[in-house]
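Left out: one protein chain. Kept in place: all the others.
For clarity, chains are labelled A, B and C in written order, and residue numbers in each chain start from 1.
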Amino acid sequence: MYPSRFAYDAPTTVAEAVAILDRNGGEAKVLAGGQSLVPMLKLRFASPERLVDINNIKALDYHRLDPDGTLRIGALCRHEDLEFSEIIKDSHPTLAQAAALVADPIVRTRGTFVGSVCHADPQGDWAATMIALDGRIVAQGPNGRREIAMRDFVSGPFTNALAYNELAVEAVIPPAKGKAVGGYLKLERRVGDFATASVAVALDMNGDVVTRAGCALAGVGGKTIDANEAISVLVGKTLTAESIEAAAEAVADAADPRTDHRGSADYKRHIVKTFVTRILSGIARSEQKAA
Amino acid sequence: MTSLYEEVPAEVPANVPTRRVTVTVNGEKRTVDVEPRLLLAHMLRQALQLTGTHTGCDTTNCGACTVLFDGRPIKSCTMLAVQADGHDVETVEGLATASELHPIQEGFKQEHGLQCGYCTPGMMMASKALLERNPNPTEDEIRWALSGNLCRCTGYQNIVKSVMWAAEKMRAEGAE
Amino acid sequence: MKLNQSFEVPQPVDQVWDFLGNLPLVAACIPGADLTNQVGDDEYHGDVIISAGPVKLEFAGQVKIASKDDAKKVLVLDGAGADKKGRGNAETQLTIGLQPIGGNTRVNIGMDLQISGAAAQYGRGLVADVTGVLVDQTAGSMKLRLAAIADGRDPMAIDAPKAASGIAIGITAFFRAAKRVFARFFLPYTPAPSR
Partner (left out) sequence: MALDELKIGGMGASRRRVEDNRFIRGKGRYVDDVVLPGMLHMEILRSPVAHARIKSIDTTAAWEVPGVRLVLTGETMAARNLAWMPTLSYDTQAVLATDKVRFQGQEVAAVIADDPYIAKDACSRIVVEYESLPAIVNPVQAQDPNAPLIRDDKENQATNKIFDWEIGDKEATDRAFAEADVVSTVDLHYPRSHPSPLEPCGSIADYDRSTGKLTVYMTTQAPHIIRAAVSLVAELPEHMIRIISPDLGGGFGNKVPVYPGYVISILASILTERPVKWIEDKSGNLISTGFGRDVYLQGQLALRNDGKILGMRMHTVSDHGAFYADAQPTKFKIGLMHSTFAAYDVPAAHLTSEGFYTNKAPGGVAYRCSFRVTEAMFFQERMMHAAANDLGMDQAEFRRVNLVKDDMFPYRTAFGFLTDSGQYGKCLDVALEAIGYDTFKEEQEEARKRGKLLGIGISTMTEPLGAGNSREYDILGIKMFDSAELRVHMTGKAILRTGAKTQGQGHETTWAQIVAHELGIPADDIVVEEGDTDTAPFGMGTYASRSTPVAGAAVAMVARKIRAKARKIAAHLLEVSEEDIEWELGRFYVRGNEERGVTIQDCALAAYSNVPDGLEPGLENVAYYDPPNLTWPFAAYVCKVEVDPQTGVWDVLKFVAVDDCGVRINPMIVEGQIMGGLTEAYAMASMQYITFDEEGNCIGSNYMDYLLPTAWETPGFELHEVVTPCPHHPIGAKGIGECATVGGPAAFVNAVMNAIEHTGVRNVDMPLMPNRVYEALQTGQNVSGMPPVKGD
């Protein structure tokens, strides 16, 4: 498998990178971790005229918590950085659980969080967690920066809201209102498999009351499914068998799966319901222990 | 990969930009002119003749091409050679010294951790990265860390034992 | 792979039927479609660009009217094409049926798409996902254009489906096709303001 020819730039600043993208009017693609793009180049599904490799923009290699609890993930933060991060281990359970389930351990050393969000694979993990956490993407264009709410960012299969001359430089996850709890479950047939179905849940709790509820799904629709509205039935409630059941039902309805060799639409919908129930019940149990 | 000793195509297309990259491979600086599209695995195998790094799949699943890039394991078939410019790459050929094998190499031989040998270099490089981060891994931690590398022959059980064997020896050596 | 879409427009059946009678215009509603030249009655050569993120497939082929039932108001189009880089072949049958609902018309679009080659092998359902969006957009685009025809607005003002909606289409291709179409089709209704 051999990629077709392309021109290559490796800028060291964001401004440079954006300028190159701007000059090339949509014919240049950004290369970050490359764990999705390079295989596509090898299979020649993608044959861009130019690659803009951002791996030399060291300023983008970070993830950190602001004093107010806002989590900022730079465009060069690798999956592995989050998998072994002390920062998010306790503060962001949804991300922490997803981190270990992205692709496989070797891919995780190279692939980037922001890159896979931008890739917008309907079966991708990170886009789902970002939607559940109501995150934002910071895009840098020729005329400065803008922030795009995650719910508007994934616009279709493998398609995002970035303009051709914009570079996603950072992912922003707002601080929890109260205590952040949540989880990520993924049905994969083996490590590195794409999700048959996966569920990201992120709740903010005030005592035992849910103050904010976020949820998103991967693998069960033409694009990452935003189930925030569905799970909002939990807001203002405590986690009881009844409220959990209701939420799981609502989220399952939000799924839009297709029958394929991974399973029937009904099966995938059922898995979504099961996973939501498991995540929420798990939270309820640990909250009781804590109390 | 033009060299005084290599023929280049009669008409080199004008639009083929090659780049000079210098990579420290197994501690030695190596300089090659490459096309941007050349994969790192192919540069190692063809230009540098380090054929211990194998390519087993097209889709970044099998891990046979795993090498250490600045100390971290990466799949060298999913990285461009140009991206290695100025970086450190360690391949299976760099494991043993002239006089002795690396404990991981010994472990794989002692515990019969290989059969056809095709996945072995990748397995050993991934194992090395694991043991550097976690000198005393459990069986599960080993299985998890190697889950990006496929083996068709051994059934993994002996590979896990091999890594255990190496870990023990490395701890003992460290203790000395 | 079968995909269905149905929508209602506030125009009488006959007017919509006329619209369907013109292949280039119908094609102009398909994102990324570009009829390059006419090779016979109701038969055209053309390209369809399907691109999603870094993936870009460019199909070149023919489309022709397989059957046209003026009584039942059912139009069947056959299309076949091959990716210019050999990554796959596509065959599709597009069935568009009209039913009068009062003074309005319900448009039923059925697409039976067969993709083969690498595009289908590695697709992981990508093709299905993208085509779903494509059919929806075709419907939407048709609806807008019909409305424009009805009240004589300049259909050129109608935007092509946005990149953000799932498929980055060949905008220029779209307008080239549209121009040809309007030149021939709209004059009877209303002089194209631009001319």
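Quick note on the criterion: a contact is a pair of C-beta atoms (placed from the backbone, for glycine too) under 8 Å apart; a residue touches a chain by one contact, two chains touch by 3 or more.
Just so it is clear, the model here is predicted, and its values are computed rather than measured.
The undisplayed chain touches these shown chains across the complete complex, A, B, C.
Interface note for the absent chain: among C:G86, C:P100 or C:G152, the touching residue is C:G86.
Check B:P73, B:P121 or B:P137 against the missing chain and you find that the one touching it is B:P121.
Annotation: of C:V9, C:L77 or C:I115, C:I115 touches the absent chain (contact as defined above).
In the full complex, chain C makes contact with the omitted chain through residues 82, 85-89, 91, 114-118, 120-122, 124. Counting over the whole complex, chain A has residues 1-5, 44, 104, 187, 189-194, 196, 261-264, 267, 270-271, 274 touching the chain that is not drawn. Contact between chain B and the unshown chain involves residues 7, 9-13, 35, 37-38, 45, 49-59, 61-62, 64, 91-93, 95-96, 101, 105, 108-110, 112, 114-121, 124, 142-144, 146-160.
As a working rule, only the chains that are shown with their structure count from here on.
Taken as a graph of touching chains, this assembly forms an open line, each chain in contact only with its neighbours along the path. Put simply, the C-alpha centre of chain A and that of chain B have 30 angstrom between them. Here the CA centre of chain A is 34 Å from the CA centre of chain C. In whole angstrom, the spacing between the mean C-alpha positions of chain B and chain C is 50. Shared contact sites, meaning residues of chain B that touch two or more other chains, are absent. For chain A, the set of residues touching two or more other chains reads 43.
Put simply, chain C touches chain A in their complex at residues 52-57, 85, 87, 118-119, 122, 124-126, 128-130, 132-133, 163-168. Those residues of chain A that touch chain C in the shared complex are 29, 37, 40, 43-48, 119-120, 122-123, 155-161, 194, 222-223, 258, 260. Of all residues in chain A, only 1-8, 10, 31, 34-35, 38-39, 41-43, 51, 53, 55, 80, 103-107, 109-110, 191-192 touch chain B in the complex they form.
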